[in-house]
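Missing here: one protein chain of the complex. Every other protein chain is in place.
Moving on, here comes chain A:
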Amino acid sequence: MLSTQRSDDDDQYMLVACLDNVRNVSTILKAIHFKDTATVFASPMGLKITVEDAKCVQANAFIQEAIFHHYVIKEEQLAFKINLTVLLECLTIFGSSSMPSGNTSLKMCYAGYGCPLILMLEEEGVLTDCNIKTLEPDDVLDFDFCSSNVINKIIMKSECLKEVFSELDVTSDILQILMSPDHPYLQFSTFGNAGSTHSSFPKDSEMVESFQCSQTQTNRYKISLLKPSVKALALSTRISIRTDDRGFLSLQYMIQTEDGQICFVEYYCSPDEEVDHNEES
C-alpha cells in the first residue's frame, strides 16, 4: 500500500512540487495565517497564497518556484481555495520546532479542479499522507495598488517596528500612520483609553534604508485589521511601507528562509474614515 502510493505516476498531476525542508514553506504560510481559508494560485513562477478579511485587508505570500527543488506545472494558472489551518497542521505534523534530528521533506501534488491537494511528508523514514479537500476559488480583492500612484515609500529594517507593533495599544480602534517629507517623517499613533501614543522615526535613522516621501499623508487603519501582520513582521528582516494617493497601505515583508532564500509577504489594507471627517467627533 505504501509502495503503490509512492510510485504513483506524477503525470496525472497538474502540479507537482517537492521540497527538502518543509519549514521553508510552513513559516511563510504562518505569516499570513489569520483566517482559516486561503486561496492558492499556482503559476510557473511559483505559488501565491492569498488570505483576506473583511474585504478590507489582504495578505499575499509568494513562494517562488526556486524555493522548491522540483516544481512542475502544466498550466499557466491554477487556483483553488483550501483550509489554511488544516494545511499548516499537516505541514508541521512532525513538529514545528526546528529539531536537530532532521528535516521533513514534502511532495505536494494537485490533479486539477475538484481534486484534493495531496501532501506526502517524510521524516526519518516515517511517511505521512495528507489529502486535503480543495474548494471553489473565490474572487480575491483587487486593491488596484500600482507603483505609479505611490506617494510615500519607506524601506526599513523590521527590528524597530517589531516593538512598535507588539506594543500597540489595543484599546485604540485605529492605528494612525503619518508619512511626511518633513518632521516628524514617520509616525505611528494610537488613541486609546489611557491616552494616545506616538512613535516617530527620523528619516536619517539607521533603521531606515530608503526614504521617498513626496507629501505629508495621515491615514488611519483599523488596528484589528493590521494586527495579524505582526506575524509576518516577526519573521521578516526588512519591511517596505507604501501608501498611494487614496491612502491605501501596502506593507511588504522580506523573509529569509532557513536555507537563506528570500521570500516576500505583503499586506494590503484599506484606510479607515477620513481624518477630518465632519461626522467624526
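Going forward, a contact is a pair of C-beta atoms (placed from the backbone, for glycine too) under 8 Å apart; a residue touches a chain by one contact, two chains touch by 3 or more; residues count from 1.
Assume contacts and distances are computed from a predicted model.
Asks: I want to check something: the complex is missing a chain, and I'd like its UniProt protein name from "RAB31, member RAS oncogene family", "Checkpoint protein", "Cornichon" or "Cyclin domain-containing protein".
Replies: The correct option from "RAB31, member RAS oncogene family", "Checkpoint protein", "Cornichon" or "Cyclin domain-containing protein" is "Checkpoint protein", the UniProt name of the unshown chain.
Asks: Which is it among A:D10, A:E75, A:D129 or A:E209 that touches the chain not included here?
Replies: Final answer for the missing-chain contact: A:D129.
Asks: Given the contact definition stated above, which residue among A:Y13, A:F41, A:F62 or A:F94 touches the chain not shown here?
Replies: A:F94
Asks: Since one chain isn't shown, list which residues of chain A touch it in the complete complex.
Replies: 2, 83, 85-86, 89-90, 92-95, 116, 123-133
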